[in-house]
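Right after this comes subunit A.
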Amino acid sequence: MSSRDVVLRRVREALGHAGSASGEPAAAESVTSEAAEYRRVGELDAEARADLFAERAAEYRVRVRRVERDGLPSAIRAELEAHGVRTAVAPADVPEAWRVAGVHWRLDGAPGSGGLLDTRALDATDAVVTGCALAVAETGSLVFDGGERQGRRLLTLLPDLHLCVVREDQVVQTVPEAVTGSEDAARRGAPITWVSGPSATSDIELERVEGVHGPRTLIVLLVR
Partner candidate 1 sequence: MRLALFIPCYVDTLFPQAGRATVAVLERLGHELTFPEEQTCCGQMHVNTGYQREAIPLVRNFVRAFGAYDQVVAPSASCVGEVREIYPRLARLSRDPELVADVDALVPRVHELTSFLVDTLGVEDVGAYFPHRVTFHPTCHSQRVLRIGDRPQRLLRRVRGIDLVPLPNAEECCGFGGTFSVKNADTSSAMLSSKVASVLQSGAEVCAAADNSCLMHIGGALHRQRTGVRTLHVAEILASTETHPWRAP
Partner candidate 2 sequence: MSGGTPRARPFSKAAREALQDTQLRRNLARATSTIREKRLRATEELPDWQELREAGRAIKAHTLAHLDHYLMRLEQNVVARGGQIHWARDAAEANAIVQALVSETGVREAIKVKSITTDEIGLNDALAAIGVHAIETDLAELIVQLAHEPSSHILVPAIHKNRAEIRALFLEAMGIAPSELSDEPAELAAAARRFLRAKFLEARVGISGANFAVAETGAVCVVESEGNGRMCTTLPDTLITVMGIEKVVPDWRAMEVFLQLLPRSSTAERMNPYTSFWSGVRPGDGPQAFHLVLLDNGRSEVLAHRERRQTLHCIRCSACLNVCPVYARVGGHAYGSHYPGPIGAILSPQLLDSPEADTLPFASTLCGACYDVCPVKIDIPSVLLDLRLRSVERRRARRGRLAALDTEDGAMRLAAAVFAEPRRYQWAQRGARLAQAPFVRDGYLERLPGYLAGWTRTRDVPAVPAQTFREWWRERRGSGGSQR
């Protein structure tokens, strides 16, 4: 008998099925929706959502700037310059306009441009610029699913500064909306990462200290 058989048999016996498998349970979704009426959808309009996102993200020490569409490239340039960024990396599919002058750019994952960047080279890069899949207003969170303009997970982890371009229409209000919004990606098996502020720890006398392992500076450009 394999360990798999042993464990499953123990579970079945514990549940009183004496060895045979549990029947197909009722769809889990009906369990949650019947259980309790928690909020699923927010009531704020797009403008209020964007404002809330900006406010909440700022509370977690995210630097948030509101920009107009045509002001985006100069905003990117201004931020990178202000933070002394000289080298930056971006996923291969970011718009050319984002790759502003004054910075040495490397693209990650473009065929024929070096493919995936070497880990140490990534670590030595000052900044990373990406888009995102979604943003969550109530928690000030960014959601990444490896899709358009996001690249692979390592990109947003190693460089010390992460600048993320978020369109206002990507902002949802509640956590349930964000989970629903990434359901397709989840079903496809895409890796999904939620980022809420720069890296932090409260391990020393419960004082929240920023910047342990992830990017210590997180900048969001919220585009109308």
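How were these candidates chosen? In short, all candidates are chains of the complex that A comes from, given by their letters.
Convention: a contact is a pair of C-beta atoms (placed from the backbone, for glycine too) under 8 Å apart; a residue touches a chain by one contact, two chains touch by 3 or more; residues count from 1.
Worth saying up front: this structure is predicted, and the values here are computed from it rather than measured.
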| item | value |
| --- | --- |
| Given options 1 or 2, the chain of this complex that touches subunit A | 2 |
| Subunit A to candidate 2 touching residues, read off their complex | 2-4, 6-8, 10-15, 17, 21-25, 28-29, 31-32, 34-40, 56, 60, 109, 116, 119-120, 123, 136, 138-141, 146, 152-154, 157, 175-176, 178-180, 183, 186-187, 189-207, 209-214 |
